[in-house]
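Note that this complex is displayed minus one protein chain, with the remaining chains in position.
On to chain A.
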Amino acid sequence: MQNFAHEMQVAFALILAGDSELLGIVALSLRVSLFAVLFAALIGMPLGAALAVGRFPGRRALAVLVNALMGLPPVVVGLLVYLMLSRSGPLGVLQLLYTPTAMIIAQVVLVTPIIAALTRQVIEMLDAEYAEQMRSLGLSRLATVPVLLWDGRVALLTALLAGFGRAIAEVGAVIIVGGNINHVTRVMTTTIALETSKGNLALALALGTVLIAIAVTVNAMVSLLGQRAEAQEDVRHA
């Protein structure tokens, strides 16, 4: 117990001192996950909006598939991306394996279904309410989409934060495609796994603390945005 207390002290000292190794790992984690969320949003939001307002064959099946993909096991995603990027894989020529780019790709695969499914939910709900009024005002279905996206902005931001939360806390996929190489692909989660196995608890605890702080902050933001959206929602019906 005394040992644990000592490790915690060292961990906090590392955080407070702004240890360069720790900061480097945190920065890489943030960079990988933010880029992943950005690309996932570029794919997932239009996909979600199309699933919500589009009328095309297979729309329902695709919506079910996207929902199902939200629960993709990260390790399996890691394995699939590894196979794609490995030297003998179809994208092996790009030589992306064990780079931050590979980690971004893996996280994009994990996060896109979350953003797409949540976007679909938000836009579908808004569309059910707005559709008739928009038609009455002379807007086509296509012209309605930007209105729905803008009016659903708070909920969509929540979807992005949910995606970021999933990306930053994920370990299975990035450890496979990133390889956990020091100063290159070592992010918070993979470092925690490695350092714990080595018995270097101080660094693992410091990173764990930062990771929890980020997770709490993201969740608090999601919750605050949700409360704000609710407060703005139909106060007159309270």
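Quick note on the criterion: a residue touches a chain if its C-beta (ideal position, glycine included) is under 8 Å from a C-beta of that chain, and two chains touch if they have at least 3 such contacts; residues count from 1.
By definition in this document, contacts and distances are computed from a predicted model.
> Have a look at "Monovalent cation/H+ antiporter subunit A", "Proteasome accessory factor PafA2", "proton-translocating NAD(P)(+) transhydrogenase" or "ATP-binding cassette domain-containing protein" and point out the UniProt protein name belonging to the hidden chain.
Its record in UniProt gives the absent chain the protein name "ATP-binding cassette domain-containing protein".
> Looking at A:Phe35, A:Tyr98, A:Tyr130 or A:Phe164, which makes contact with the chain not pictured?
A:Tyr130
> Can you list, in ascending order, the chain A residues touching the missing chain?
Those residues of chain A that touch the unshown chain are 129-130, 132-133, 135-138, 147, 151-152, 232-236.
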